[in-house]
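One chain of protein is taken out of this complex; the other chains stay put.
Let's look at chain A:
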């Protein structure tokens, strides 16, 4: 059963004579059958439309629509240059400004598919999103009022909300085409194709509409396009018919149509996790930059990220880890858990062997760090990693210098000290960025091993958050008791290693390397811009919007 019924006939006629395209007619008639939108447009294949018409239960009406469409295709045939922005023609829909015409064509679908192919992405599923010029909602409203007025509200029993949204119609119309275009290389891998489209810029006449509000509501011109879009939609939806009288109904013939501004491809982030060891005492965890000057040549983050970024072909990364260590501290043991968010990766699927290979690449590229258990994880795993920070006990090894010569027996007593509670004032080293306080920390156990008369190694098991360096040198007596007091001589710390992971959690050990479990969604963003010189809203005509919308607008200011 075809959704268009006899009672829709006058509406269809009305719309067609106003200059609506076939798909917009379907929208205004609230037709929810997606396959109808998928029928090739007027300027596509005559054959296809005829078939569609023959199938319909109500040929005269459809024929009429088709005829109208055909006229349009003839008119635009002369300027059929696919590359240039389509020239304005009489046939261009007054409501969608070509969005459901030019941009639903096979040509355009091909262009989108080309853009995706050029980027050489690997993906499973695809999501299309579009941003449309805000102007379109004004035109839609205008057309709706026109139809409503002409029909004296007899026929139009539907409310405006029933109109099929332009974005939906666009999706239905074009998604199949894009999928087909991508088909050869991607379709088999794809599980589903979802579409919705984003046109990031507003049409110029919509911008015209807005400045007059600015004067009244004093927001200033720094408002984003998104803000403007929201306002237009908001205002139109609350605008009573008499408030709209300054805008022509039906909307005037456009002299040009929307132009595609940009097609963007974006893959959702992939998370790679692992553990790292740091063997250098002159390597910071993250780039260390003071006053724009690099303090260290490289960093753990960069050493790990570079091979990953080139394998995943990502456009950036975010590094996070379970805790951190000082620049001059080595990280030993199983290693510190870390995770790397790869932003917009072009490749996301790696086998266990491939991940091993990347790990090897990282490990051979530098002897300052080593990485293990490298694997792709889900976003949720990032949360588990942070839990490791709370780990109760930390293990350290410090190389201690003593002012006076010592013998083995002089330090043996340290081994017997258990559960030593320290009062640590915020170390001077971090006092500039931490609140001043006295914090109690416990050293669970110590183990001293003699090295030479002025040096010994001290292994410590401490509560998380203990400042080890300050425990050894005393921090001007601000950590009490400290090693100077215990040994009754000045002591200093020369080297420190932290052991991470020996008693830690195995939060992603059971992961499935090389295969991500999250849903891999690809988003193709299309940007269409309208910059034609078709009838614009004059500034003074727009003030009415504000006058009765004052109260509603307040919530945005």
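The definition used in the following text is that contacts are C-beta pairs under 8 Å (C-beta built on N, C-alpha and C of every residue); 3 or more make two chains touch, one makes a residue touch a chain; residues count from 1.
Quick note on the criterion: contacts and distances are computed from a predicted model.
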Name under which UniProt lists the unshown chain, selected from "Glucosamine-6-phosphate isomerase", "NTF2-like protein", "Signal peptidase complex subunit 1" or "Protein Abitram": "Protein Abitram"
Residue touching the undisplayed chain, where the options are A:266, A:327, A:370 or A:486: A:370
Of A:142, A:175, A:280 or A:445, the one touching the omitted chain in the full complex: A:280
Where the unshown chain meets chain A, residue by residue: 277, 279-282, 330, 363, 367-368, 370, 401, 425, 428-436, 451-452, 454-455, 473-474, 476-477, 492, 494-495
